[in-house]
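Every protein chain of the complex appears in place save one, which is left out.
Moving on to chain A:
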Amino acid sequence: MAAMAKQTSTTAKPATGEPIVQLIGVNKWYGEFHVLRDINLSVNKGERIVICGPSGSGKSTMIRCINRLEEHQKGRIIVDGTELTNDLKKIDEIRREVGMVFQHFNLFPHLTILENCTLAPIWVKKMPKKDAEEIAMKYLTRVKIPEQAHKYPGQLSGGQQQRVAIARSLCMSPKIMLFDEPTSALDPEMVKEVLDTMVSLAEEGMTMLCVTHEMGFARQVANRVIFMDAGQIVEANEPNEFFRNPQHERTKLFLSQILH
């Protein structure tokens, strides 16, 4: 009950502060196919955004543009004051501040859980190994699997692997976290443990952009729900209003199909 009350209070708190991610007139093509069509989106510090939409609507592509896993061809993307260009140095700088969690975890199978978490702090941030391990254990404890630290990813369940992936990103102390369908590849029994981790992250005020179809999660933590279709942001609204009163025809159809 107390947790519920706390969540309500965090959701109620408006995300304040200056925009930390800005997409201005962003366009992207895969060959002839126009995936992102004139995307304009501004995300404030501490804001939690859930992005949903039918498959192929460009939602993954959009958040992958934010840390340059995909290159946009027109428009501007500004992350924490730095504009994404072809400058490799700036790209690495931004990637250091933007954590990403993937649908298929993308843990490194040849390294232990602990090594997965300490790799980037040691090699990118030049942190001493001992400090890196301390931080890694702190975050592994936070995602509730410190006892798995010396196992290999292949020995963990999907839910555990995804929590490790979250911890691995957190070890870089990112300012922004991107989630690309983090629960879509999980067995139904494991979805909750990952969502719980994400909720607690949201409660701490992390700026989050989540591509997900977990509508319960959207209701619980999102400041804004964004609906994308055919490469465009079709609708954006505060979650209660979004679910209760969708404006766009495409949104209504989509919601009727996923909310039974």
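Just so it is clear, contacts are C-beta pairs under 8 Å (C-beta built on N, C-alpha and C of every residue); 3 or more make two chains touch, one makes a residue touch a chain; residues count from 1.
Quick note on the criterion: contacts and distances are computed from a predicted model.
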| item | value |
| --- | --- |
| Candidate names "NADH-quinone oxidoreductase subunit L", "Propanediol dehydratase small subunit", "Amino acid ABC transporter permease" or "Cytochrome bo(3) ubiquinol oxidase subunit 3"; UniProt protein name, chain not shown | "Amino acid ABC transporter permease" |
| Option from A:G31, A:G81 or A:G154 whose C-beta touches the chain left out | A:G154 |
| Which residue of A:V26, A:V50, A:C65 or A:L107 touches the chain not shown here | A:L107 |
| Candidate in contact with the missing chain, chosen from A:K59, A:R95 or A:R163 | A:R95 |
| Among A:I24, A:I78, A:L119 or A:V199, residue touching the chain not depicted | A:L119 |
| For chain A, the residues touching the chain missing from this view | 67, 69, 88, 92-93, 95-96, 98-100, 102, 104-110, 119-120, 123-124, 152-155, 168-169, 172 |
